[in-house]
Each structure stands twice: as structure tokens, then as C-alpha cells.
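Take a look at chain A:
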Amino acid sequence: MNSLLTELPVLLIVIPLAGVPLLYFTTRSGRGTALPALAVILVVVTLLSFSIRDAMHAPVVTAAGGWQPDLGIGLQFDLLAVAAMLVTSLIVAQAILSHDETSGAQHFRTLLMLLYAGSNGLMLTQDLFNAYVFIEITSIASYALVASRQDKGGFESAFKYVVMGSFAGLLVLWGIAGLYLTTGTLDMQSLAPRFDAAQGAVPALSAAAIIAGLLIKLGQVPFHAWKADSLSGASYTVSALLSGVTTTAFFVLLLRVLSALPSLTLSLAPVLTTIASLSIITGHLMALRQPRYSRLLAYSSVAHIGYGLLAVSSGAVTAIAAGLFHILVHAIMKSSLFFLGRSFLHTGNRSDRLEAIVFPEQYRKLHVTLYVLLAMSMIGIPPVLGFTSKWYAVLETARAGYHTGAVLIALGGAVALVYYLRVGIQLVHPGLPELSSPGPASRRLPVPLAGTALILLLAVFSDRLLAFCVQAVVQLLEAV
Partner candidate 1 sequence: MLEAAVVLLCLFLVGVSLYTVNSSSVFAAIIAMGVFSIILTVLFVILKAPDVAMTEAVIGAGLTTAFFVIALDKTRDTDGGHR
Partner candidate 2 sequence: MSGITAAVLQTVNTPHIESGAIFVSQAILLFGLLALVFVALHTRRSALWWVGAIVHIGAGALLPYTADMVSFFMIWELITVGAAIVLVCEPDAHGLLRRYLPWQLLAAALLLSGFALHFAESGSVALPAAGVTAGRILIGIAVAIKAALMPLHLWMVGTYARVRPGTAVVLSAVATKIGVFGVYRLLPGSISLEILGGIMATVAVLYALRQNRLRPFLAFHIISQVGYMIAGVGSAAAAAQIAGLYHLGNHIVYKGLLFMVVALMVPMTGTPNIYSTRGMGRRSFVLTVAAIAGALSISGVPPFNGYISKSLLQYSLVSPVAIHLLTIAGIGTALSFTKFLWHGFLRPGPLPQAHDVGEGLIARTGTRTITVALSLLCLLMGLYPRSFFAELPDSAGITQQSFESGLVWPVVGAALFFILYGPILRVLLVTLPGSTTVMNLLRSAGTRGLQLMQRQHTGDIRRYLGWAVGGTMLLWTWVLLAP
């Protein structure tokens, strides 16, 4: 068991990676069973749950291939990784169940597994260049996934996404080169002292470039504009993955980078706060007038990641933990809302314009209930988990001294209500009856049942979940 434990971080990446060719060859002409992919996730989650206790004790650090960090690559399995990977595994599993065989997207599960492997790597790695490689793996998988709808909008969105994503990748690459030039190391744990000792402006500029790249990936103002365009062309399942899995992974990486460079984080704090505040304002206001469901959700994501970034930029341990908690909860609820959007298509209606969306007759009430619960969670109305995470974010941000930020987060919910209400009213009383003609009746239960149930049930344990996040953040900050 002990030797398995030290190899655990490697296994968590290698098992999904091994799943990629497996799925590629077992998928013939777009058809295939979901079981192998689910099995891979099950194995990963089992490994995770068996090792939480050890990770609580101390982070498990592995040097890949026996090369010690500084020359080799360090992988670290800590509570931050556990929390984020549990959430992303849930979303990936839901995506596998949500995938429609007839959608024409070939090798969807293969790409999905690649995305999963890449995001796991992103959350585990201790080495900046390794992080770059995983960023590109995750991104290439997600570009291909966006294009996998194989239609006009999908290609356009995918191209825009690639352009922005590649620019972000280049920024990260420049940053890494600059950091290596001045500090001689890419290992996050040994970076801080050498970073502080390095002369000149290059190290700070390089680190800022890395952070800018990650902010592009996260879609924060002024790097946000691609986000809605990319998500609105992708299929709902892919949008759920992008807003749930990749966002979480990049946020975790951002947390690691920021905590690896405490002096830079301190001097950047005002900028990060400004960016986060602008994101909250822009995201919520832009969402107010969006004509499509997916675009609305995309802009709402901009705002919610702003909540997380705002809490993180305050620098207090509990505030960072609250921000992390909110980002994880947001990943679950936002992806569930996207999965719920898949049901619009079961009515035979191809458009997701807000005045045309309608739930299928089958399980209509269940769908509406799920929507209401998820929207309550997004807005932050008790008794769902979204409320508690917002509550903590507001209070802890205020306690860290960011009063304006706390007020912004709190007011965001009131604005969010307006657009979620608009969608909800349409879903309860569909406006265009000629469009709601029953298409191919789907007997499937809505996929986000699992996510919504979690959001309801976990609300009771939100204290403990936050405590877990606090412990994760403490571990992260102590490691430096």
C-alpha cells in the first residue's frame, strides 16, 4: 500500500491517459458503451477516496521517474487536488452519461478522457513546464470537443477558442522561459526564495505573463470576451465540461502559482481585486441581455469565477478557502445547469434562444424542479449549497478587509435573479407552443439529478466542507 501511495499521483494521470487509446480503439463509428470510461473514473475516484486520509496527514510528493524536482518533475497529491479532482470526476462522469450517441461527435469519450487526464495533471503538478504541457493537453482536447458538434457554430466557436487559448499558452510559455532564465528552476516549491533573490524586472514580468495566461483561460475581464462565444457554439455537454472541469483545473493551478510566489501575489493583489470586481460587474450585467441560454450561463461563469478570484486575492487563509469552496460548488452547479440544457434538445428543437427553449413533456416537473434548485443555488438563496458558499465568500472577503468586494458579491445575486427568473418563467410557461411539438421522446432521466442532489444534501455539511477547504489551503501555503 505504501509503495502504491507514493506512486499515486502518477497513477491518477496515467490511468486516464491509458484510457485514451483504450477508448479510441473500442469506439467504432461513433458508437460504443459508456462503461469503460465510467470504469476509469471509478478507479480514479476509488484511489482518491482511499488516500484522502494520507493526504490529510501530509501531501504525497512523488518525483516522476525517480528524478528529484529541480531537474525532474514533482507531482504533489494534496487536499487541494483531492477536493478539485472529486468535483471534476463527478462532472466528467455526468458528461459521459449525458453524451448522446446520435450527435455525430466521433471519439467524444476519447477526447473527454484526454481532457480528464490533462486536468488531473494540471491539478497535481509541481513543475511549471509540466503544467504548460498539461495546459496544452487539456486545451487541445477541449478545442476538439468544442468543434465536435460538427456544425457551423461549433467550428466558429472552436476557432475563436483556439486563437485565444493559443495566445494564453504562448503567454505561459514566455513566462516559464523568463522564470527559468532568472531563477534557474521551474519547481514551484523551490521557486519563491530564488524569485525573491532574482534581480531586475524579468522575473516579475514573467510571472505576470503566466498569471495573465491563466486569467485568459479562466475568462476574467478584460480577457473574458471569448468565453461566451466559445461556449455558445459547443454542445451543452462540452460547455458543462469547459465550465466545470477545465475552469476548476485552471483555478487550482492559479492558486498554486499564486501561493508559490507570495511576494508577487502581494504586489499584484490590487490588480487582481480590480480584475475580479470588473468581472463580477461585467459578467452579471452582460448576462442580463443575452438571447441564448448557453451565453447567459457563460457570462454568469465570468462573474462567479470573479467571486473566487476576489476572495483569493485578499490573501487571508479563510478567504482563500471560501473562494476555493465557491469555485468548486460553482463547477458542480454550473455544469448541472448546462447538462439540464441538453433536455431542451429532446423536444426536437435545435435552437437555444431563450424564447424557444422548453423542457420535454416527459419528466417536465422534475426538470423544472431541478432548474429552480440550481438557479436558487446560483443566485444564492437558502437552503442550497450555493447559498452557503456565497455566504462564506461574502463574509470572509469582508473580514479580510475587502468591503467593496463583499458588497459586490452580495449584490451580484440580486442581478443574477433577474436573468435566472427570465429563463425560469419561460421554462414554466413556454411562450411558443408551435415549437414545443413533441420530438423524439426521451425516456432518460435528466443527468444533473446527481449534481443537484449533491447541492441539496451537502448544504447540511457545508461547515465541514469549508473546514476541509481551509485545511487544503493551509497545506498549500505551508508547502511553500
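Criterion applied: all candidates are chains of the complex that A comes from, given by their letters.
In this text, a contact is a pair of C-beta atoms (placed from the backbone, for glycine too) under 8 Å apart; a residue touches a chain by one contact, two chains touch by 3 or more; residues count from 1.
None of these values were measured; they are calculated from a predicted model.
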item: Neighbour of chain A by the touch rule, complex-wide, chosen among 1 or 2; value: 2
item: Interface residues, chain A side, partner candidate 2 - complex; value: 159-160, 163-164, 167-168, 171, 201, 204-205, 208-209, 211-212, 215-216, 222-223, 225-226, 228-229, 264, 267-268, 270-271, 282, 285-286, 288-289, 318, 379, 381-383, 387-388, 391-392, 394-395, 397-399, 401, 403, 406-407, 410-414, 417-418, 421, 425, 428-429, 460-463, 466-467
